[in-house]
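For this depiction, one protein chain was excluded, whereas all remaining protein chains were kept in their positions.
Think of it as A, B and C in the order they're written, each chain with its own count starting at 1.
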Amino acid sequence: MLAEAKAETGLPVVTELMDARDLPAVLEVADVIQIGARNMQNFPLLAEVGRAGRPVLLKRGLSATLEELLMAAEYVLKEGNPNVMLCERGIRTFETAYRSTLDLQAIPVLKELTHLPVVVDPSHAAGRRGLVRAMSLAAAAAGADGIIVEVHPTPDEAVCDGPQALPTDSLAEYAVAVHQAAALAGKELAPAKIGAGLAGAA
Amino acid sequence: MLAEAKAETGLPVVTELMDARDLPAVLEVADVIQIGARNMQNFPLLAEVGRAGRPVLLKRGLSATLEELLMAAEYVLKEGNPNVMLCERGIRTFETAYRSTLDLQAIPVLKELTHLPVVVDPSHAAGRRGLVRAMSLAAAAAGADGIIVEVHPTPDEAVCDGPQALPTDSLAEYAVAVHQAAALAGKELAPAKIGAGLAGAA
Amino acid sequence: MLAEAKAETGLPVVTELMDARDLPAVLEVADVIQIGARNMQNFPLLAEVGRAGRPVLLKRGLSATLEELLMAAEYVLKEGNPNVMLCERGIRTFETAYRSTLDLQAIPVLKELTHLPVVVDPSHAAGRRGLVRAMSLAAAAAGADGIIVEVHPTPDEAVCDGPQALPTDSLAEYAVAVHQAAALAGKELAPAKIGAGLAGAA
Partner (left out) sequence: MLAEAKAETGLPVVTELMDARDLPAVLEVADVIQIGARNMQNFPLLAEVGRAGRPVLLKRGLSATLEELLMAAEYVLKEGNPNVMLCERGIRTFETAYRSTLDLQAIPVLKELTHLPVVVDPSHAAGRRGLVRAMSLAAAAAGADGIIVEVHPTPDEAVCDGPQALPTDSLAEYAVAVHQAAALAGKELAPAKIGAGLAGAA
């Protein structure tokens, strides 16, 4: 199904690997392998994707420190795979007004500590659409190298994660605003790259 | 001393009240009374500044939920003082890479729940200068109504909080960038207001 | 009313001071002045009870570190009042199954760092009766010097905090069990002292 979507749209595919035994199937279709927050310290899995050589999107665990995130990345890097993206997706705190607390201070701190790109996932942190635009702009203004955002043509009919998805028809305007915020952080993107980047992430 | 500074510069003064018995002295000089994070639930103090009628800057406690912050504001409001500004200044989490975790998701959520202005204090959250600009842009892009930022002509010689202060000579450029980020969140400020607002907050 | 209760029962009284201006009234009746968790860092209030010289029960703030609790105690001690009891009453975490997370490791750690007595308040941490006995035994076994427990003749009719109160008629059996747990931690109490201590705390 992912292969079909890829063929039809020409978009690159990011998908999550949860079990090392599924790696061959995932390698057939994925341009980027995602390691989910719950597997951030699944060290055998990290080593496996390190050996596979495919770019990796590594999500920060719900209560992982930045040091632990960097140490987890090392499990991939030490196998000779330098293409690791770090992803802030919200941490667990006492606050119950949202699913997770998006820790944007992680962006400038990780940029000090590593050359790896830092990506932010505001959709999963917030858990609802109403906060996604504001937090996307904030992430870009804080220097994020990329944003993962959930989009759906008709979010209310989505099988999964509909409440946090933006409607597809708002994506173009959203992408322009995020681009402007990123420019404040000193990032220059060609308009075409924005579109492709965002679509790939979604 | 605050009175002198005010006379000399023409800037409004924000200062913290920690003890209700100091209120008369504070009222002589303060344009805005700050209630610090450690006193967010000091209910007699909140009622007192409510009765004093002067605008209040109420800082969120280090482990206060947004609901508790709003409830604390009610202690001021119910005395007939409608001029309360809410201030996010970082919450306490397990992360040790910075002093507090700045919770910018609080901005859009508070804007949904209340008409009170939301101000962000990135200097105290970060505890060091290197993160302040990025987090200020992020806060403005997320819709903050104001930013409190520490500045000092020569931060390395400051008596207090030097490591988190921006040098004064960087303030103009900083203010322009924050203005641009705020514009992305739909805020229109006249350039003169930016300068005054920032100076007053500092 | 507290004075009446004291005269009628002969029990000592602990009551909370929230505002320094109420100190004279509190001193007329209280044998111990309680500083609540929300005021743990209300430094002028701490200094005031330090000067008053009456024993102080200092509750740990909801997100206070042990170091901060000890620093807060210093504000009382430095005024020449050596009679400070430290009270663990639960900290704020992500867990929502109970009101606060009772941090019993604080007991042995505080005992290493200070000679001040360490008291535990399982009723407020749990927020419900069903956990109070188990956590009281645990606190005593971990070396607590005292336990504050809510009791009421008919908890379901209590004006305040009924759900976390033990029925008075279970107190004797409870006290014996807590005594046995304390003995495991090397504490020897005369039976009479147990009764008085527990009653005073309630």
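The rule is simple: a contact is a pair of C-beta atoms (placed from the backbone, for glycine too) under 8 Å apart; a residue touches a chain by one contact, two chains touch by 3 or more.
On a predicted model such as this, the values are computed, not experimentally measured, just so you know.
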Options A:10, A:44 or A:186, residue touching the unrepresented chain: A:44
Omitted-chain contact residue, chosen from C:4, C:112, C:156 or C:188: C:112
Options C:35, C:125, C:149 or C:165, residue touching the unrepresented chain: C:125
Residue numbers in chain B that touch the chain omitted from display: 63, 92-94, 96
Where the missing chain touches chain C, by residue: 63, 65-67, 91, 93-98, 101-109, 112, 125-126, 130-131, 134-135, 137-143, 177, 180-181, 184-185
In chain A, positions touching the absent partner: 18-21, 38-39, 41-45, 61-63, 92
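Just so it is clear, only the chains that are shown with their structure count from here on.
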Chain A and chain B: spacing of chain centres that average the CA atoms, whole Å: 32
Between chain B and chain C, centroid-to-centroid distance (C-alpha), Å: 35
Between chain A and chain C, centroid-to-centroid distance (C-alpha), Å: 47
Residues of chain B touching at least two other chains: 63
